[in-house]
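Attaching a single structure in structure tokens format; questions to follow.
Every protein chain of the complex appears in place save one, which is left out.
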Amino acid sequence: MTSRRNPQLNAHGELIHLLSIEGLPRATIHQILDTAGSFLSVNDREVKKVPLLRGKSVFNLFFENSTRTRTTFEIAAKRLSADVINLDIARSSTAKGESLLDTIANLSAMHADMFVVRHAESGAPYLIAQHVAPHVHVVNAGDGRHAHPTQGLLDMYTIRHYKKDFTGLTVAVVGDIVHSRVARSDIHALNILGVPEVRAVGPKTLVPGDLREMGVRVCHDMAEGIRDADVIIMLRLQNERMSGAMLPSAGEFFKTFGLTPEKLALAKPDAIVMHPGPINRGVEIDSVVADGGQSVILPQVTFGIAVRMAVMSIIAGNLC
Amino acid sequence: MTSRRNPQLNAHGELIHLLSIEGLPRATIHQILDTAGSFLSVNDREVKKVPLLRGKSVFNLFFENSTRTRTTFEIAAKRLSADVINLDIARSSTAKGESLLDTIANLSAMHADMFVVRHAESGAPYLIAQHVAPHVHVVNAGDGRHAHPTQGLLDMYTIRHYKKDFTGLTVAVVGDIVHSRVARSDIHALNILGVPEVRAVGPKTLVPGDLREMGVRVCHDMAEGIRDADVIIMLRLQNERMSGAMLPSAGEFFKTFGLTPEKLALAKPDAIVMHPGPINRGVEIDSVVADGGQSVILPQVTFGIAVRMAVMSIIAGNLC
Partner (left out) sequence: MTSRRNPQLNAHGELIHLLSIEGLPRATIHQILDTAGSFLSVNDREVKKVPLLRGKSVFNLFFENSTRTRTTFEIAAKRLSADVINLDIARSSTAKGESLLDTIANLSAMHADMFVVRHAESGAPYLIAQHVAPHVHVVNAGDGRHAHPTQGLLDMYTIRHYKKDFTGLTVAVVGDIVHSRVARSDIHALNILGVPEVRAVGPKTLVPGDLREMGVRVCHDMAEGIRDADVIIMLRLQNERMSGAMLPSAGEFFKTFGLTPEKLALAKPDAIVMHPGPINRGVEIDSVVADGGQSVILPQVTFGIAVRMAVMSIIAGNLC
């Protein structure tokens, strides 16, 4: 049975947590994207709220600061009419030496219905999901270098929105693949959805050859990596990689792997350009491209709210 | 008249603020516990919100950080449908040199309905209650070493839930009594509710003999302190006491006063173990006890939400 290996699904195969895209059935991903699509019209209506999580308490547990991601979950939960409690974990009991599981047990005893968890440690959301009561749901909002599944899902929503069908696409993921939970979630999702060619593009320090085990084509040459691509996903270059052993310099990276109009011209004429944000203009992407007609970076943000509403309402509905 | 001495009650003896358990009529305490009981079913319902404070503005004024306590009040207020405003006092006008009473006057002018106040200075919530307009209510969420009345009330709810009647009980409060506002509130409540034997258990540095004035039996011997107890309330040992003049070491404290299964065996077989949290595993309590069948530490947390909802709705309803 799937449920034994996959703690995200209940005995009926229904989604009860979102921890990772790895191991999600293709139908579950499409269910999330379809539900997100139905919420998008909600976002354009005058009154955007729906009562699907009315009376539910959603806790944002950000052990790692991320105002942007926390805000998207807060908006999504409020549009579902949930009560949202933001916990500043850095200053809470955890700082007093309380263990992660004791913190979770206490918040559960306050009748939390959902935890949205970001944590620097890979696997922390799994640990939490294993210890919560059956009526409590967990969403991984990014754990270590492991996974960022809602980002992966919103990227899939974006690709489906613009390209309709996954089965004929070439998708290039460009940049610091090895340290990126976004890349990892995207690659798993693209594989599950049947994308025939997924390329991991970047220097050897950031895109080592063993990434081939994830079912990607590794390209250390930018031209080869984006030639005839339908979709280009640029990753944010973290500041801490920009100097030292990993990379010669930000300028050098831009020259070789930064997405300029010239390089973009190698992709298909209708290729779309994606980025999880926040963008580093002039580091991994040229402003002309970021603001250009092929960029779908801002629609990604809009779709992200709808995808998070979809995930939250689906897992909350699967009470087992 | 009671109201002259007790600023918590109006001229009709109704509760309008919750500042301290000291001086509360026994009937008022039972009214709060009864009301909390009626909210507990609310917490198990699908939609947990009740509209009792709809349209009211509750301000969390935490002059001292406490994410855990602030969260319980935020949840309680939101489940009563109040608007909750969390003020980060450390960064506010108070830091600019505005006095406490000027801050309160300004927030009152914004039509605050309730202040939940935590302050390092004993008596700060009294000072505030003396200066607010008649329609504004104050809840003490912990002031200095003085009082933590909602913790005291949730502890009484817990004891009543498991032991039904207070009048035959032996209750042991163990640990750092002298610095604990929780202990102080618990002891006052136990006295008011007619508990015949309340014991204060711990080393002489943390349980000085003059505590006897509070109507407790002082025990410097752990075995004597918990023998035949019905209820054991373990207190959190603050880090700053663990070294220096007060205590030889955390390890030494655990050896003598830490609650282990062996020591717990001295209490009545159906004794319950309580703790205000967050627990220090291996300092004041053994994990086997904290997670064991006699521990009611997590139910305390659940009851705490209901008790805070009860306090807030009762004082808001007593408009004079």
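All chains are identified by letter, namely A and B, in their written order; residue positions are counted from 1 within each chain.
In this section, contacts are C-beta pairs under 8 Å (C-beta built on N, C-alpha and C of every residue); 3 or more make two chains touch, one makes a residue touch a chain.
Treat the numbers as computed from the prediction; the structure is a model and nothing was measured.
Although one chain is not drawn, the whole complex shows that of A:7, A:25, A:144 or A:299 it is A:299 that touches it. The chain not shown here is touched by just one of A:144, A:277 or A:317, and that residue is A:277. Note that of A:65, A:99 or A:130, the residue touching the chain absent from this view is A:65.
Interface with the hidden chain, as seen from chain A, comprises residues 43, 45-49, 65, 67-68, 71-72, 74-75, 78-79, 239, 277-281, 298-302, 304-305.
In the full complex, chain B touches the omitted chain through residues 54-57, 83, 85, 87-89, 91-93, 96-99, 102-103, 105-111.
Just so we're on the same page, only the chains that are shown with their structure count from here on.
Here the spacing of chain A and chain B, counted between their Cα centres, is 41 Å.
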